[in-house]
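Scroll down for the structure; my scribbles are underneath it.
Apart from one protein chain that is not included, each protein chain of the complex appears where it belongs.
Up next is subunit A:
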């Protein structure tokens, strides 16, 4: 019912997905207590593979509790092949591109889940916020916040960039205090080494954020 594999990274538990959950808990408790409670060993990380079993919150907590009770074990991740419809919709929402045609004027805020494709301008004093990437087909002169829930891979691209502020996850960069012209066809992204937001030509995205490609294709093909 439970297969255990040890690797250098730790233990992987394969739990058969056809038996009842209460049996799983019982067997897990036995298997782990007989074998893995040596004293002077370092902590062992445990990865759990559920196969096609779905665990709701309480079940997952019960599973973690069984493992937590064993001295040297910590749960690293619990993987399942299945998710709920609700979660699937959430995922789709998170990665979908939302196209909006609007001029975001001073004092206005547009906030969305997923990627934002704004066809229009963001004027000084206006603000756009997205949990994913931001693409502006127009002039970005206000504030743009991409990856608002903490996604540091998110990017902000605009036909014309003269933002007062760019924010990605919890990084902030602002426009210089001296008068400066904007730039055409550029993007802002986090440079992980310098640990700050940099602005570069749109073309660098194909190298630095290759997984944006799927979205780009979708923009192109509708």
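Methods note: a residue touches a chain if its C-beta (ideal position, glycine included) is under 8 Å from a C-beta of that chain, and two chains touch if they have at least 3 such contacts; residues count from 1.
Here is the rule we go by: contacts and distances are computed from a predicted model.
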*For the complex's missing chain, which UniProt name, "Branched-chain amino acid transport system permease protein", "ABC transporter", "Xanthine dehydrogenase molybdenum binding subunit apoprotein" or "Septum site-determining protein MinD"?*
"Septum site-determining protein MinD"
*Touching the absent chain in the whole complex: find that residue among A:53, A:105 or A:208.*
A:105
*Can you list, in ascending order, the subunit A residues touching the missing chain?*
103, 105-108, 121, 123-126, 139, 141
